[in-house]
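The next block holds one structure in the form of structure tokens; read it before the comments.
Of the protein chains in this complex, all but one are displayed in their positions.
So, subunit A:
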């Protein structure tokens, strides 16, 4: 199951493989929000992590594809629960790894030197050489050896808690229209750019232009004709999209309508 990290009320995914999986298998794209260290000013092409919008998190939780993890709390717990023994252990591990690196490095160096001397026909010389290396002579580089999952106090939020929390911010109408389009194979992205809840693409948003500006409404929820139908309809038609308005009707069925300027009047 994919782990979504909740940090500062944002829902984030840090693993590239998870992002690929969500995108290809579940049409869930999110938004990359990390700046690139080399070019922090530009914000068009961002890097990790991926932020999921709330409807996406609800969908993934409801369908058992992902679980939500209290990432910041677990880091605090991990840091404050460190004992002197933990630190001593870490130092030991570090020292062992360091020695191993030094050994590998010097042996590799000797081997290369031996080969070079052999080429020149001076193989006798190598046996007279001594390698001097001190503990700190070689820079110590390491991959992260611990993962978040091994940290103590790494808590999953319960599905019920996360869902009830999310549904305080997402109206059922918004989730309705998200689910309506997503379940029909549409790829959704945030819709603010065109004044809607979502933009719907017929496939991956990298490959297609969006077809719809989608807005979810409760069945009897009032909305102004001038700004929503006239404004949204005209904007949509001008950018080659349909405005989709929809909600769940009294019988639990779908009442979904597409709005387009007629071309006259």
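Convention: a contact is a pair of C-beta atoms (placed from the backbone, for glycine too) under 8 Å apart; a residue touches a chain by one contact, two chains touch by 3 or more; residues count from 1.
Following the convention adopted for this analysis, contacts and distances are computed from a predicted model.
Participant: If you look up the hidden chain in UniProt, what protein name do you find among "Iron-sulfur clusters transporter ABCB7, mitochondrial", "7342_t:CDS:1", "NEDD8-activating enzyme E1 regulatory subunit" or "tRNA-splicing endonuclease subunit Sen15"?
Facilitator: "tRNA-splicing endonuclease subunit Sen15"
Participant: Specify the residue from the set A:64, A:121 or A:263 that touches the hidden chain.
Facilitator: Looking across A:64, A:121 or A:263, the contact with the absent chain belongs to A:263.
Participant: Could you list which residues of subunit A touch the chain missing from the display?
Facilitator: 184, 211-212, 217-226, 228-230, 233, 236-237, 240-242, 244-247, 249, 255-265
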